[in-house]
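Here the complex is missing one protein chain, while the rest keep their positions.
To keep things simple, chains are lettered A, B and C as they appear, and every chain counts its residues starting from 1.
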Amino acid sequence: MSASHENNHPLSLSGEISKDTGVVINKCYQCGKCSAGCPVAAEMDYPPSLVMRMLQTDDSNHYDKLLKSMSIWLCVSCEMCLTRCPMEIDIPTLMDYMRQKSLGAKKTNPQAKKIISFHKSFLDSINITGRLYEMGLIVDYKMRTGAMMQDVLIAPKMFVKGKLNPVPEFIKGRKKIAAIFNNIQKDKKEGQQ
Amino acid sequence: MSRIGVFVCHCGENISATVNCEKVAKITGELKGVEFSTDYKYMCSDPGQTLLKEAIKEHKLDGVVVAACSPRMHEPTFRKACAEAGLNPFLCEMSNIREHCSWVHPKDDLTTEKAEDLVRVMVEKVKKNKALKSIKVPVTKTALVIGGGIAGIQAALDIANCGHKVIMVEKLPSIGGHMSQLSETFPTLDCSQCILTPRMVEIAQHPNITLHTYSEVESVDGFIGNFKIKIRKKSKSLDEHLCTGCGLCTTKCPQKKIPNEFERGLGFRPAIYVPFPQAVPNKPVIDRENCTYYIKGKCKVCEIVCPTKAIRFDQEDEVIEVEAGAIVMATGFDVLKSDYFPEYGFGKYKDVIDGLQFERLASASGPTQGEIRRPSDGQVPKKIVFVACAGSRDPAKGIEYCSKICCMYTAKHAMLYKHKVHDGTPYVFYMDIRAGGKMYEEFVRRTIVEDGTHYVRGRVSTIYEKNGKLIVKGADTLMGGIPIEIEADMVVLATAGVANKGAEELAQTVHISYDSYKFFAEAHPKLKPVETNTAGIFLAGACQAPKDIPESVAAASGAAVKVAALFSNDELTRDPLVAVVNRQAAPVYSACVGCFLCQSVCPYQAIEREEIKSRSGEIIKTLARVNEGLCQGCGTCVALCRTKAIDIHGYSNQQVYTEIMALLND
Amino acid sequence: MQDFEPKIVAFVCNWCTYAGADLTGTSRIKYSANVKIIRFPCTGRIDFMILMKAFENGADGIIVSGCHPNDCHYSTGNFHARRRWIVFRNLLNFTGIDTDRIQFSWVSAAEGFKWADVVNNCTKKIKELGPYENYNKIAVSTLFNEEGTSNE
Partner (left out) sequence: MKVGFYPGCSMKGGAREYQESVSALAKVFDIELVEIPDWNCCGATAAHNLNKELSLSLPARIMALAEREGIKDIVVPCAACYNRLSVTQHELAADPALCSKVASLIELKYEGTTQILNIIQFIDKYITDRLEEKVVKPFNYKTACYYGCLLVRPHSILKFDRVEDPQSMDTLVKKAGGDAIDWAFKTECCGAGMSVSRTDTVARLSGNIMKDAADRAAEVIVVACPMCHSNLDMRRPEINKFLNEKIDIPVLYISQVLGLAVGLDAKTLGLNRHMTEVNLPEKPVKEAAVTDAPKKVVPTQKLEA
């Protein structure tokens, strides 16, 4: 009985995303509660409920717009939307997914440069030392973004308060960490071929 | 059985065009036990039936097979004809050689052979048929109505006006239900009390109706036509015959600050109280949990002031037993309360209220005499937000369904607000507007177009208090989901309609089924909406699912007609195609081993326990017994019984096996 | 195998599929004459002894058909039938009974076309499978001695 009821249609775009993320996109009934509670919805080009709607259309143009949007980068993963969604739709996971797709397809919004740079600098720091080296992170970030003057005023104060470490801490297993980064990188490349 | 008659019908040409009817008659006439066989042009016509009747008499037939159309069409016709000729109607069977044969196959030998097969099957089956008597059950022409809301009131009056007795049981001190709490009612804005109160009074005065308020059903035994019910009449601490309802006691009672349930906590009442001014009966009860005398052992002010000496502090609960032939469930619904909406601050902020509280504020007899004032400081709210679907359509919170009434009452609330606070601004946050009723959509449009209510399509995420205002954070999905914030003075949540708290237990007490939301379940969602799976028990109103007043009343009248139909005869006659548990001589008594698997699957609770006792009263064996009054003949129990102790008339194991063998072994 | 005319028995409920098959007739939709119907009050009445009896007496295929879920005239009979089937299918497979020869379907009183489809598809399938000669009576009798006749 069961086999004949299974859906054998080729996967739609939203079906594909649902399969990859486990989030059933069509469950969203556009109530808007996510947008109402999202702390950054006001700054987003597409508030979370609209993101859901765009995914539901199965229209690749809309998906493309999302990959190029600021919304996916402005989302701070605060989980408020998921917490209050009547349908328990995991938007944060979708946001993670689209961020990674956006990077992979090199479609990132130019205005998101700062945010992405920060994340990248952050990961670089871990890659190199195994831990976050805040001073290094800031320097690296400034190099990437050219935001040389940002926060120059608080750095000395932080330093005085003992909040900025002048020298990075290297963990013993940092080679292991680098290996993790490498393995993942390798997997990715293989996956793409 | 060996004198069977076979009658093959041509149905004009409908059958004979593809089936060789004469041949079928001839061949099956040769079957063992067939005494007579013939074919005829129209078996169901008068001459056809006469042919059948005469053959029965002439050939002393003890079994009849009519090979013709679908039994769903003419089985009753031929069974009746048999009965008229003196043959037990259940010894007549039909072979469907039209719908299942001549109409669906081409004219060839195979088709005729199939017709022969089909006749042979029935010939063999009818040999195993038993003469059965229709089941007759006496009927007690009294109805029990549980619940005295508008649905119960309507059902009780309709039944009573048909001339039958009605016993009404209401849990609270007064009948009236939720409708008595409403201000004005959509879609016409009738004053709720004005249309309800006369009917409440009618209940109290109707010679056919006995009303038990402050009472609950404790147990229900028996079956359709013959229920036995125990009712617990809770003590009112009052001799109702002496009390004149003067109300003096209620004004003198020193306990004055008890939150008033009827006002949904927006007002207070004393310990001895009448729930609301138009209550029926209009006599007080003492709330023992809050009465000083019951708590501390002294006070008795009410007793002292009562001019008729009606107070009875030592009165005890009374359990009475009544008999009824039918039961109408009309226990209504409730709305979600409590801490269910922490994100909306419900229960935390005084000015976040529910729909029923708003009804009380809008009601001319309510705590504010009908003025919309917010509970915290009595100010008139200038900006008010209504939140629809609060809890409904919210799988995360466990309620997936639409509560159906809230779209309409929210539109009504916005309209009433606007009529009372002309310079106020009402907002409604909604997901969809469900206004599918007569004049409903027009009503909602009026709220929007004429009264200028702002409808915002989006769900509210959170509400918090800031400097005496309620900040409502919502979104406008018609604007792409942009977040919006409203600084409101008051918020009304259209909280979900849910089943009553004790609904599940009550359903178990009266033996009816309920759905996963604990609303009572109808027998069929389309064609038996007021019946339950238990014969003789009917549903009225919002105990089945959230319903508005028109629907509740319609269902109640529907249930009343079902009851009246049931009461229209002194006895119930039912098809005897029911299950039976086999019985044998002692010491076996029955093949039944008392596993009661059958009981667990019967959709109609038709299987009972029967104890076989020795002379000394010792229980020797416990068996299953089918209550003929309840069994609907589905046969599920038969399929389940491992020892084949239970069987079903008309589709017995023997009959079915015979049919299979006859069909396959030609 | 060209002229193999399989014997197929259909066990159907009175309220949905029997009425549906009536409608097939009323609509004069043609189907193969191999299938013959035995009427039951409800699919809930149909136990496995009945299916076995059919095989025992030489049926090549069986159709069991009743109301759609939630439409059962007796509200739950078809659920019991379904549950029983799920439990028993494995057992039947295990004892070597060809469960491919038993087809379950839902046909409502309005689905005249569907009934014809069900019958035709089943006939086609059973024709492909050929006559059921391997039916193993011994296996079945052991099965029922050990397990009783049915279970939920």
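Just so it is clear, a contact is a pair of C-beta atoms (placed from the backbone, for glycine too) under 8 Å apart; a residue touches a chain by one contact, two chains touch by 3 or more.
Quantities reported herein were computed from a predicted structural model and do not represent experimental measurements.
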Shown chains contacted by the missing chain are A, B
Which of these, B:Pro138, B:Gly398, B:Gly452 or B:Pro525, touches the one chain of the complex that we don't see? B:Gly398
From the listed residues A:Cys78, A:Ala105 or A:Met143, report the one that touches the chain absent from this view. A:Cys78
For chain B, which positions touch the chain that isn't shown here? 336, 338-340, 342-343, 348, 396-399, 464-467, 471, 498, 516
On chain A, where is the contact patch with the chain that was removed from view? 39-40, 43, 74, 76-80, 82-83, 88, 90, 92, 96, 99-100, 103, 114-120, 122-123, 125-126, 130-134, 138, 141, 150-151, 154, 157-158, 161-165, 169, 171-174, 176-177, 179-181, 183-184, 187
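One rule holds for everything that comes next: only the chains that are shown with their structure count from here on.
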Cα-centroid distance, chain A relative to chain B, in whole angstrom: 52
Chain-centre distance (mean CA atoms) for chain A and chain C, in whole Å, is 54
Could you list the positions in chain A whose residues touch two or more of the other chains? none
Chain C touches at least 2 other chains through residues none
In the complex, go through chain B and note every residue touching chain A. 343, 389, 393-397, 431, 457-462, 473-477, 480-484
What part of chain A is in contact with chain B in the complex they form? 29-38, 41-42, 46-50, 53, 80, 84-88
Contacting residues of chain B [partner chain C, same complex]: 70-72, 96, 98-101, 103-106, 110-111, 113-114, 117-118, 121, 513, 523-525, 533, 577, 597, 601, 603-604, 632-636, 638-644, 648, 650-651, 653, 656-657, 659-661, 663-665
